[in-house]
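A single protein chain has been omitted; all remaining protein chains appear in their positions.
Coming up: subunit A.
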Amino acid sequence: MTTPILEIKNLHVKVEEEDKQILKGVDLTLPAGEVHAIMGRNGSGKSTLSYVLAGKDGYEVTEGEILFMGKDLLEMEADERAAAGLFLAFQYPIEIPGVATMTFLKAALNAQRKTRGEDELKIPEFMKLVKDASAQLEINQDMLKRPLNVGFSGGEKKRAEILQMALMQPSLCVLDETDSGLDIDALKIVSEGVNHLRDANRSMLVITHYQRLLNYIVPDRVHVFSDGRVVESGDRELALELEKKGYAEFDGTAA
């Protein structure tokens, strides 16, 4: 059997310098080529899981491990994880005044290439990549002339995240509520962009509150997240059932 892209084993995470346990034993295996959805209540720890995967400071792993293509992910810095092929589309993309979007894209792509021992992109090559990818996502070139995410609308920010993902061609895409804030047309365009990236060697972890997204990005499996753990896993039908019955049926908080 081939190595899964991602294996999360009994992951316990708390906030550093605080007594707050957020993840309480997450188990999740994501085989190559599959798309898994995570659904769960507000505050159940979904974004925390995505941050821990991406390598954000401020969290402490108290138990468990994460293997990324068989390697110990927790040993790597955030930038090394990105170069190794992990990408997080943020629930709330960060605005960075003073950093031009194009400068940032070029720096990011070349930094990853450098870490992998590849040559830097030539400027025309880079421009063409960006032009093609943004055309597909119907992103206005003028937006890319602005500082990174600054003044982008909610939907524009989400599209810009998917643009970055398309450019970076990661092996593991973690999408944290990419659908929230998108209008109906944008949801379709972005989903198409994501589907376009589906590949036998690429896996996706799609965090969402809405089963509607899963009509577009059809998952291989759905996991229900509650209080820092996966409490139920199933196929695509689970999302529909969840929508009908609500979370209480699954996390045992039914009155």
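Everything below uses one rule, namely that contacts are C-beta pairs under 8 Å (C-beta built on N, C-alpha and C of every residue); 3 or more make two chains touch, one makes a residue touch a chain; residues count from 1.
One rule holds in what follows: contacts and distances are computed from a predicted model.
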I want to check something: the complex is missing a chain, and I'd like its UniProt protein name from "Iron ABC transporter", "NADH-quinone oxidoreductase subunit B", "Acyl-CoA dehydratase activase" or "Fe-S cluster assembly protein SufD".
"Fe-S cluster assembly protein SufD"
Residue among A:69, A:82 or A:239 touching the omitted chain:
A:82
On subunit A, the omitted chain is touched by residues 54-58, 77-79, 81-83, 88, 90, 93-94, 96-99, 103-104, 107-109, 111-112, 115, 147, 164, 168
